[in-house]
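With one protein chain held back, the other chains of the complex are shown just where they sit.
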Amino acid sequence: MDKKTALHLYRVMREIRRFEQRSTTLFGENKIWGTIHSYAGEEAIAAGVCEHLRDDDWITSTHRGHGHCIAKRAELGKMFAELLGKETGYCRGRGGSMHIADTSKGNLGANGIVGGGIPIATGAALTAKQLGTDQVAVSFFGDGAANQGTFHESLNIAAIWKLPVIYVCENNQYAESFPTKKAFAIEDIAIRATSYGMPGTRVDGRDVAKVYEAAGEAITRARAGGGPTLLVCESYRHEGHYYGDPRKYQTKEEIEGWKTTFDPLLDARAWIIRDKVATEAELDAIDRDVDEEMERAVAWAEAGPPASPLTAEEIYASN
Amino acid sequence: MDKKTALHLYRVMREIRRFEQRSTTLFGENKIWGTIHSYAGEEAIAAGVCEHLRDDDWITSTHRGHGHCIAKRAELGKMFAELLGKETGYCRGRGGSMHIADTSKGNLGANGIVGGGIPIATGAALTAKQLGTDQVAVSFFGDGAANQGTFHESLNIAAIWKLPVIYVCENNQYAESFPTKKAFAIEDIAIRATSYGMPGTRVDGRDVAKVYEAAGEAITRARAGGGPTLLVCESYRHEGHYYGDPRKYQTKEEIEGWKTTFDPLLDARAWIIRDKVATEAELDAIDRDVDEEMERAVAWAEAGPPASPLTAEEIYASN
Amino acid sequence: MPATSGTAPTTSSPTAAPSAAAVQKEMFYAEALNDALRIEMERDPRVIVLGEDIAEHGGAFQVTAGLLAEFGPMRIMQTPISEIGLVGTAVGAALTGMRPVAELMYIDFSGLAIDQIVNQAAQNRFMFGGQARVPLVVRTQGGSGRGNAAQHSKSLEAWFTHVAGLKVVMPSTPADAKGLLASAIRDDDPIMFIEHKLLYRTKGLVPTGEHLVPLGKADIKRAGTDVTIVTWSREVLFALEAAATLAEEGISAEVVDVRSLVPLDKATILASVCKTRRCLVVHEAIKRGGYGGEIAALVAEEAFDDLDAPPRRLAGAETPIPYAQPLELGVVPQAADIVRAARELVRG
Partner (left out) sequence: MPATSGTAPTTSSPTAAPSAAAVQKEMFYAEALNDALRIEMERDPRVIVLGEDIAEHGGAFQVTAGLLAEFGPMRIMQTPISEIGLVGTAVGAALTGMRPVAELMYIDFSGLAIDQIVNQAAQNRFMFGGQARVPLVVRTQGGSGRGNAAQHSKSLEAWFTHVAGLKVVMPSTPADAKGLLASAIRDDDPIMFIEHKLLYRTKGLVPTGEHLVPLGKADIKRAGTDVTIVTWSREVLFALEAAATLAEEGISAEVVDVRSLVPLDKATILASVCKTRRCLVVHEAIKRGGYGGEIAALVAEEAFDDLDAPPRRLAGAETPIPYAQPLELGVVPQAADIVRAARELVRG
């Protein structure tokens, strides 16, 4: 992997991690309302996949959507502003964390319905096919969503129509409190691709280089008219399901364990330095830069005006 | 296969075929209202599977449900009476062809919702597990239903809970006008079992002996606590999707073709005689007996009183 | 040209009523819908149709007959039996620049897809702070009267009226069917377009060529002075039949065909009721929780002092639709029921 890509991947992951840390703080300060779901631990997936995407490619995201949004090049300030319920937020404070969208960058939105984005990405891919472009659509969703009917129906439709869509299943080992091991009687979710006659790949979602490579293959194939792929990324979420989750379904050891056993950022740091792609100092500089960028974004967001009152016109496009 | 079983299978298939012929005639005479879907051509599946079932085992059926109903030992007169909208029908004329149920024999009903019976059979199997009995549930459904979300969600639930349920997919090559070949990007629907970690078997649904054998294995496993199976039976429907289907999606050759290439009754007749299980005369006697039984059933049904007026009390069990 | 986001420019909303000089042709309701689809598909390549059995078979009620031959399988996209998959795919296509028409064969099956309609299509624009539009038409049909029993005969329009962000249209005549479907396809919002299985083979004069009927406008199908009958879909036909009978008895009934349940043309309804001073709302759906409650409540709230009698609702019985023909006919309002209810309302 070339240096530019490696450092960009690192930077995106770092941004995501830092974003989650900062929003956790803001939540703790009672500045954020509702619920937030941290993507910490899963950064390599969004970063590795979206590195291949253009602004005119589409993604659909989930309730755990900050990472996808950042990797799809959203503006951090507008994201924080949305969490803070500001008029300057992506959704003018109407949507909040679970509905951040940035259609200017092809992000068709976080989604509060588990599995809800899967058919939508399928439809975006249909648009590409209809228009004859080489755009692709990526649907991010969790292991839990892979047990929804929408998963099944969408993958079959995409397969028979050979749509340019990549289904990225983020297996972070849990659906809320339900461990993947109990929710499935299979070990490898990627095997489900065979039910639809599409390629399925399982990849170590901790390793951004591996995600990058596998996603690249799938996306290249989709752009070339080769149809859909199911890409399952094995991962782990560092935090609870949502801010404040008592995590009664996990042991203390497990909760602390990730710090030593599962951290895509530490990993990336290690191989970037080991393989001499870049120096520790360069990475530190990125870290500092990201931290500063984040503070500027928070400050900008906090300074914004509150969400404006609702108007009758904003619900319908043609009134 | 012993003679008794062979002749019983033959008889059940014959009853189904004749039932469909008679109801087609009644429909043509404008005595049946609504829609009927003929099971002709698929008799071997219902017969072969239900031969293993006891009255306290459950089935869920489909819009194409007459065959399952007969194989689960329903009374023919009450079935005709239901089609004729009589008070003496299984559903007192409330349900019609698409909702015939016979809970006294464990038939939890035909179903007008494609895929609608799949979770219901799953729930019946859960009851068996809850009560610790060796009852099993069988869900019959079509190839089309295998693309419904209910299929996916139910099979996964049954697999993780190891429920005693057999999912019998009747691939009659069409879902209304949509050929299986186009609705799937896979050749063998049974492969979908691997997505749930359950055994999947594909069997020639024209051959009642093969269906009988494969179903026997699956049902024995389920009774013994070995969990669910997906059993895909390759078949063909002789008639249109519904009475009156113009069949614009098929060629004349194809439509006529089944008479020479796909008929489970002719097949069964052939091997029963060839293997000297029984004589042609014995089979002819069954045919005659079935014909007579059918006429008696029709006559009984026609003589019945019309459906009684609705009462406010019949919708709720506790008023 | 890459299609980017849902914010692409779009066509303007329909406004013009058909000119009086328009050429008319007698058509079945199903043909009129087919005509609208054909014209809109010719006019705008972004219009595509998705649904079950819509290709060679031409749709369960022949509304898409011939369109496969004319537009090919890329625009008449037959789907597997996957209601939420097909509707969700249409939502995604709509969000990214297409103008899909998704067909749900029976409104009874709409529950399987309703999550994508309600949680996604109807709300995307709002939730995204205006960043999206979802020009999606979900065509479906409801109603009883064909012996299809309880899972193929429901009238569920009320569910969809109760969703912010959706529009709900229910034409009663071939001309309205054509004009409203064309307007719905050109509209930038998600729309439930609900036909009736027993209207497909009804005939009427329909303007040929482009024909638009604006959404949100009720139509007075018969003028009268003694009682207003507010209704929609197939019950409009029964109401007109009833009005003819009532006229013989000297009762002059005005029949207001709501046509578009959302947005609702309150002005036309209230003006009529204030004129006749009596209001009878009729629909096929069961009464409890039906949209008749909305309209009767509206009339009670906003025209209380103009009423000479309580607003009345006549609606389907509170039962699943039974199979047997005499039972089935007994559970939804027929012309004679409307006559009786209107007479009671007028005569007291």
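Order of writing sets the chain letters: A, B and C. Residues in each chain are counted from 1.
By our rule, contacts are C-beta pairs under 8 Å (C-beta built on N, C-alpha and C of every residue); 3 or more make two chains touch, one makes a residue touch a chain.
Just so you know, these numbers come straight off a predicted model, no measurement behind them.
Shown chains touched by the hidden chain across the complete assembly: A, B, C. Of the options C:F61, C:F126, C:Y200 or C:W232, the residue whose C-beta touches the omitted chain is C:F126. Interface note for the absent chain: among B:E217, B:D267 or B:E314, the touching residue is B:E314. Residue B:T127 is the one among B:T24, B:T127, B:T194 or B:Q250 that touches the chain not shown. When the missing chain is restored to the complex, the residue among B:E42, B:D102 or B:D143 that touches it is B:D102.
In the full complex, the hidden chain is touched by subunit A at residues 33-35, 85-86, 91, 93-96, 98-99, 111-116, 144-145, 147-149, 175-178, 182-184, 248-249, 306-307, 309-310, 312, 315. Take subunit C: the residues that touch the chain left off the picture are 84, 108-109, 111-112, 114-115, 117-119, 122-123, 126-127, 149-151, 156, 158-159, 161-165, 262, 264, 285-286, 288-302, 304-305, 307, 309-313, 318-320, 322. Touching the omitted chain from subunit B are residues 55-56, 58, 60, 89-95, 99, 101-104, 106, 108-109, 111-113, 116, 118-131, 133, 135, 137, 149-150, 152-154, 156-157, 160-161, 314-318.
Criterion: only the chains that are shown with their structure count from here on.
Subunit B and subunit C, compared by their mean Cα positions, are separated by 37 Å.
Subunit A and subunit B, compared by their mean Cα positions, are separated by 45 Å. We define each chain's centre as the mean of its Cα atoms; on that basis subunit A and subunit C are separated by 39 Å.
Multi-chain contact residues of subunit C, defined as those touching 2 or more other chains: 80, 82-85.
Taken residue by residue, subunit A touches two or more other chains at 149-150, 152-153, 156, 160, whereas all remaining positions touch fewer.
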